[in-house]
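What you see is the complex with one protein chain gone and the rest in place.
Presenting chain A:
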């Protein structure tokens, strides 16, 4: 038989109140084992309080070639940033 264990992407919440963050990937036969392996590979020194595992095959990613059409339009919309607006000094912090 000998089929390779599927690849899982591992997300870890480093501390309470923070988002889960992608930390890497590993192979495991199923989700339960993926979590156990992730604990051993990615949280040996208290790096996490929660683990998500997602099969790599189930992730859909944007393609690098779409970079222009996806992200360029926001370049011209400087008014979306608060720094675009001049607020008089006497108004104070806003």
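Brief remarks follow.
By our rule, contacts are C-beta pairs under 8 Å (C-beta built on N, C-alpha and C of every residue); 3 or more make two chains touch, one makes a residue touch a chain; residues count from 1.
Quick note on the criterion: contacts and distances are computed from a predicted model.
Its record in UniProt calls the unshown chain "1,2-phenylacetyl-CoA epoxidase subunit A", which is the match among "1,2-phenylacetyl-CoA epoxidase subunit A", "ABC transporter permease", "tRNA 2-thiouridine synthesizing protein C" or "Elongation factor P".
Shown as candidates are A:44, A:77 or A:93; the residue that touches the absent chain is A:44. Seen from chain A, the chain kept out of the figure touches residues 1-5, 7, 24-27, 29-30, 33, 40-41, 44-45, 61, 63-64.
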